[in-house]
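Scroll down for the structure; my scribbles are underneath it.
Complex shown without one protein chain; remaining protein chains in place.
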Amino acid sequence: MVKVRGVSKQYGGKKVIDNVSLDIAKGKITSFIGPNGAGKSTLMSMISRLIAKDEGDILIEDREIGKWKSNDLAKKISILKQSNHINIRLTVKDLVNFGRFPYSQGRLTKEDEAHVREAIRYMDLEPMQHKFLDELSGGQKQRAFIAMVIAQDTEYVLLDEPLNNLDMKHSVQIMKVLRRLVDELGKTVVLVIHDINFASCYSDYIVALKDGAVVKEGTTEEIMDTAVLREVYDMEIPVQDIGGNKICVYFA
Amino acid sequence: MKRILASLLILLSIASLFIGAQRISFAELLQFGGEAWELIWISRIPRLVSILIAGASMSIVGLIMQQLTRNKFVSPTTAGTLDSASFGIMVSLLVFTSAGPLVKIAVAFVFSLAGTFIFMKILDRVRYKDTIFIPLVGLMFGGIVESATTFFAYKYNLIQSMSAWLNGDFSMIMQGRYEMLYISVPMVIVAYVFANKFTVAGMGEEFSVNLGLNYRQVVNVGLVLAALVTSVIVLTVGSIPFLGLIIPNLVTMYRGDNLKENLPHTALLGAVFVLACDILGRVIIYPYEVPIGLTVGVIGSGIFLYLLMRRRTYEQ
């Protein structure tokens, strides 16, 4: 389990995360939602040690992240940020190979190779595994990066806006894969997500943040509620039941 | 603030006239036409005028370049303009040995314009437009142009004389040797006329075209101004590093961004700054002189560092 306890972060005197505490349940999809500047990405980056926290504790399996060896942590938790521009020319397979670095330190074993093949297959990338990343479309590239994270084979998978710049079809495709990761492979997935209806349709739990603090956390059922969303977004958001999912109709 | 600057300028200007290896007293000035007056006419006034022109015009050129590139850290020093002008001077020394100063300026101008254009081209290619990264590229580019200068200077044994040329120095300024600097004055006026257009052009090509501005033309005018002023100053005074960078930044710190209103402030502060540095250089090891290139180089890099450090704290 991931436990966040009293975590704060400030930039230049301004608190972007203010005394946040929350738990992330194992084997579920948890989505962070909230308006721009709520601190969703910052919180996620701190949980995955990409940036340091100023105060508080983050416990992964009851151990403070600062106490983990970075390499061991890389076998436990992985993160994918939203902008993944890479300066070097890699093929899909090269990229996915990197996912095994925490285990192999660059020398792939038979087992590593198997993981890589599996990850590529899982993301339907076999036909293009020898293509260079810069020859792929946005959706394919995103799948390749997710394949790398899958090859990393961590219990916790953190994704910062994985649907950014994707069209509807690819967005649905990615979300389905994430659902399968949880249901079939028992992973724990944490997302920062802007599209509240995607959050509603695919997550088990939702954490709503605003101004660096948790406004409300709970099951999807609890959060997808006009009163709660009003508090988070400062606007009226009617919620309707469509085909068993709660959908926000906030466009008009 | 403008008043304070203006009075400071007058005060320092008067002081500047009286400081030097040769002492001048008020008593001597009472006899008109005496030796003291001659000294003032031949050496002190030309020096003062060139300091004022150089300080003001270099700062303004820096401001324009920053507007055009939308980057606070671009200036003749950090865009290869200065180094290209030096390259031009070296070429004119080699090829047009006996040419007059106007030809030398023309050659230096052509090279510094070409250099600045190349830098702008490079900017177009750089997709990663980080504020810090751009001046880094510019300084690297300048270094490369400088290495080309060295290549030829070494071959023709000009290293020491080039290095003397390039370290800005007002001590050699006297009547008959500085008048080319007046070329900068009309340039400053053009800058004032174009001020608002530079601001719009800085927003980008599409933005400007949408507002009905001839983007290419405006950018070209800006670059020509920058190259011409830089060449004139390098040729008469030598290079004064960082001037075009720090002065506009200091002005923005207390006045915010508005090119047209900032222009007079920038010019004033530039003149005051160079004047103060020059006086400092003249008294610090009196009766010898520290050249302006060194004083501004030292103080300027200090201020630049401060600007960089400060930027970090309020950015996020």
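Structural remarks
Note that the chains are named A and B in the order they appear, and that numbering of residues resets to 1 at the start of each chain.
Keep in mind that, in the parts below, contacts are C-beta pairs under 8 Å (C-beta built on N, C-alpha and C of every residue); 3 or more make two chains touch, one makes a residue touch a chain.
Everything below uses one rule, namely that contacts and distances are computed from a predicted model.
Choosing from "Iron chelate uptake ABC transporter family permease subunit", "Anti-sigma factor RsgI-like middle domain-containing protein", "Septum site-determining protein MinD" or "2-oxoglutarate ferredoxin oxidoreductase subunit alpha", the protein name stored in UniProt for the chain missing from the display reads "Iron chelate uptake ABC transporter family permease subunit". When you scan B:143, B:186, B:204 or B:287 for touch with the missing chain, the hit is B:143.
The chain omitted from view is touched by exactly one of A:15, A:28, A:75 or A:194, namely A:75.
Here one chain is not drawn; of B:10, B:42, B:102 or B:159, the residue touching it is B:159. Among A:67, A:85, A:110 or A:169, only A:85 touches the chain that is left out of the view.
In the full complex, chain B touches the omitted chain through residues 73, 77, 118, 121-122, 125-128, 130, 132-133, 135-137, 139-141, 143-145, 147-148, 150-151, 154-155, 159-160, 163-164, 166-167, 241-242, 290-291, 293-294, 297-298, 301, 304-305, 308, 312, 316.
One chain of the complex is left out; on chain A, the residues touching it are 11, 48-52, 70-75, 78-81, 84-90, 94, 98-99, 101-102, 105-106, 152.
Basically, only the chains that are shown with their structure count from here on.
With centres set at the average Cα position, the gap from chain A to chain B is 51 Å.
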